[in-house]
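One protein chain omitted, others in place.
Presenting chain A:
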């Protein structure tokens, strides 16, 4: 364990600016991953009810009826 931890510690945590940079970078990555996952869950729950799911039904008959 010590043989694994020591280079990790030296690389990531030893200098504070590196530590901080790693924190912000991982926050950036985490946010993207979190947003993607939660959006996918939301879309999955509301499948067939959103505009992007039913858009194809209405865009085809675009010129015809506007009153819908």
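What we mean here is this: a residue touches a chain if its C-beta (ideal position, glycine included) is under 8 Å from a C-beta of that chain, and two chains touch if they have at least 3 such contacts; residues count from 1.
Keep in mind that, in the parts below, contacts and distances are computed from a predicted model.
Candidate names were "ESCRT-II complex subunit VPS25", "Vacuolar protein-sorting-associated protein 36", "phosphatidylinositol N-acetylglucosaminyltransferase" or "Cytochrome b-c1 complex subunit Rieske, mitochondrial", and the UniProt protein name of the unshown chain is "Cytochrome b-c1 complex subunit Rieske, mitochondrial". Residues touching the missing chain, restricted to chain A, are 1-2, 4-6, 8-9, 12-13, 19, 22-24, 26-28, 30-31, 34 (touch as defined at the top).
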